[in-house]
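Every protein chain of the complex appears in place save one, which is left out.
Labels A, B and C are assigned to the chains in the order they are written; within every chain, residues are numbered from 1.
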Amino acid sequence: MEFWFTEHHTSGVNFSIKVDRQLFSAQSEIQRIDIFESKDFGRFLAMDGNMMLTEKDEFIYHEMIVHVPMAVHPNVKRVLVIGAGDGGVIRELARYETIEHIDMVEQDELVVEVCKKYLPVTACCLDDSRVDIIYQDELKFVRNCHDEYDLIIVDSTDPFGPAEGLFTKEFYGSCSKALKDDGIMVNQHESAFYNDDAIMMQRIHKRIVESFPISKVYQAHIPTYHSGYWLFGFASKKYHPIKDFGSTRWNARGLGTKYYNTQLHIGAFALPNYIEELLRDVE
Amino acid sequence: MEFWFTEHHTSGVNFSIKVDRQLFSAQSEIQRIDIFESKDFGRFLAMDGNMMLTEKDEFIYHEMIVHVPMAVHPNVKRVLVIGAGDGGVIRELARYETIEHIDMVEQDELVVEVCKKYLPVTACCLDDSRVDIIYQDELKFVRNCHDEYDLIIVDSTDPFGPAEGLFTKEFYGSCSKALKDDGIMVNQHESAFYNDDAIMMQRIHKRIVESFPISKVYQAHIPTYHSGYWLFGFASKKYHPIKDFGSTRWNARGLGTKYYNTQLHIGAFALPNYIEELLRDVE
Amino acid sequence: MEFWFTEHHTSGVNFSIKVDRQLFSAQSEIQRIDIFESKDFGRFLAMDGNMMLTEKDEFIYHEMIVHVPMAVHPNVKRVLVIGAGDGGVIRELARYETIEHIDMVEQDELVVEVCKKYLPVTACCLDDSRVDIIYQDELKFVRNCHDEYDLIIVDSTDPFGPAEGLFTKEFYGSCSKALKDDGIMVNQHESAFYNDDAIMMQRIHKRIVESFPISKVYQAHIPTYHSGYWLFGFASKKYHPIKDFGSTRWNARGLGTKYYNTQLHIGAFALPNYIEELLRDVE
Partner (left out) sequence: MEFWFTEHHTSGVNFSIKVDRQLFSAQSEIQRIDIFESKDFGRFLAMDGNMMLTEKDEFIYHEMIVHVPMAVHPNVKRVLVIGAGDGGVIRELARYETIEHIDMVEQDELVVEVCKKYLPVTACCLDDSRVDIIYQDELKFVRNCHDEYDLIIVDSTDPFGPAEGLFTKEFYGSCSKALKDDGIMVNQHESAFYNDDAIMMQRIHKRIVESFPISKVYQAHIPTYHSGYWLFGFASKKYHPIKDFGSTRWNARGLGTKYYNTQLHIGAFALPNYIEELLRDVE
């Protein structure tokens, strides 16, 4: 017997992980949630059949979506986290003692429950006393926020299905409004190697560019995502991710990381020409 | 019908490309050579069943193995290329008018013949008048070179089978001897995400460190290679890849590239912590 | 590297053969034709991506489609073969010295050419002096035949695409007309295990039942076809496949076979209840 989880990166490109066994499968009101166990990637979470995270490489995604903005903004106190029910973003944020409050808005209570049970290393800090988990439609929640947050992290699933609304111009506008004047929004920005992915990435970028004066894209290598290459968006009203980068300040915090470091912070914004061209096309 | 080429990145991780048809298959004296055609990656070359290059992403590998050292060394005139029968390294080198002579040593004449026929975009410049192709065992050839080259590019297959000798301490020592006092050696340095790959990469790094006073590693994102993440070695007797980086000089050449640029040059040497640790372990 | 040919038996059932290399691929005016080489099934032919035959198990199909009617009809002199460009049906027919003439009508000349070159064991007898190959639309050809043949063998591809017309009521009516009063028509009757296949098989059966007074179905085990289980139709105006079975006469011919024998002839018409029910539903 072999038992394989296969993700279609395109209709002609498959990425497959040999599964030892499935640990959980259920349909919530919002989506299907599956947990598998594998030798090479440890446990992994799929939502509506899309790879969300693996124990082996989730550190890359979560370090890059959290530490990049945290090393730029000098004084993050209130954070809004959109999605992120697996807890990985919260885990990285919780390491900053200077953060006072985190609102996490997640549509699907079952995701949180399942991740607490099956992915404890990722979900370890969801009970941190500074964290309020609000089970609500994220779009509706953000619409009602004004000038409240220093940092918004949009850790959504892909821009079709349940998370579709989190890629609209309206949503980015609401995020802008929900941020303080020096606030930063970071979002998962999809992949851009395969043609269909590139088009989707451009659409996202265009909408963010229209909503924020500063809008940059940075990269990381995440083996289990499309083409192993993932982008993040850095949008802000005031801070520039490189010019306002507080590398000394960040290093002084003494946070141990497995992927992120302050040299790589700068390198992450140095994109290949083919990506730069895709971005320029819609700027 | 579906017809798939599958590469095992580990025993439990498969990367599969849907093939439209196979264009060529033969066993040379040295290895099996296959050419396939696919929708997503165009044509691709496999040697002994290992993915060598695809039309879609070969530009990343070839730009990164050539332009990084060319942007550091101020005056490359004589180049030795090891392997590289597909012609991609030669194509990028041929763009530098200041290069006077290139020796390319390739074990397998059939590789060159097949790539000229089936991969003309990659193999386009193998007939450049500055290029001497020497069909010979690379190890033997390098043993007899002294103080001859400004740059050696080691574009080998993986460190088992025909290319095994190109990963030995003896070979790196010979390369050091074959270089002039300010020469640079760049080599494909394998991947380091999966455990078995990481061990192999460390072994390579250790041997190069022992042979060259300056030995750095840089990265690129290449979707069809293991985990989509590839490393290159930069070894030299004199030049440091960042301190001696001639970015203004390189930009003045006006070479259009699709991946490489001078910001990314610096970013490519900013490795994730987990890679830095693997390297430090053997330095 | 692994290189696999996969056939979808349903949207959720795959049958995959590891391929050593592809020997031929071309698009004729009518269909795509591919020849592959494998360790387990030898060479195999796919048409429009559907498995047609393999060197390893084609003997089952060809023996069963030819020897069953030949052991019933006492005096076959003129045979019409529809399709069958691979030559397997002709090879089995050619063993009967008493057959005087065979018309083979095949749409696609390239199939014959390719099979002669790549599948010589199957295509060995296409040059038999008794065989006329007519490259023409089969439906048109049969329309113009009257009272001419003792046996018609319909060795078509599947009932979609180029062979669609060979599964119509009109075609079966034309075959009936083209046969002499004691003529027999045998056709490949598709599979019936998976639901979609069963529906298609019933549709075929219904049309034949409406065109012939005697219409029976028989079975064989063919590993490379859907579910490993294949049906054949035996339709006739006079002869019953069991009551008129000339087993002594057939055994006296001394033809060596690898699958067919006269006990199995009877057994082949003893169908499982679930198949009998499917047939009764449309009789």
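Here is the rule we go by: a residue touches a chain if its C-beta (ideal position, glycine included) is under 8 Å from a C-beta of that chain, and two chains touch if they have at least 3 such contacts.
Keep in mind the model is a prediction, meaning the values are calculated, not measured.
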Neighbouring shown chains of the undisplayed chain, as defined at the top = A, C
Omitted-chain contact residue, chosen from A:D34, A:E106 or A:D150 | A:D34
Of the candidates A:S11, A:S25 or A:N251, the residue in contact with the absent chain is A:S25
Options C:D40, C:D137, C:E170 or C:D281, residue touching the unrepresented chain | C:D40
Touch rule applied to chain C and the missing chain gives residues 4, 10-18, 38-41, 57, 60, 193-194, 219, 221, 223, 227-229, 257-261, 263-264, 266-274, 276
In the complete complex, which positions of chain A touch the hidden chain?
-> 1-8, 19, 21-22, 25, 34, 46, 48-51
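FYI, only the chains that are shown with their structure count from here on.
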Taking chains as nodes and touches as edges, what kind of graph is this: line, ring, star, complete or other?
-> line
Between chain C and chain B, distance of the C-alpha-averaged centres to the nearest whole Å = 53
Approximately how many whole Å separate the CA-defined centres of chain A and chain C?
-> 57
Whole-angstrom distance, CA centroid of chain A to CA centroid of chain B, is 33
Interface hub residues of chain B, defined as touching at least two other chains = 4
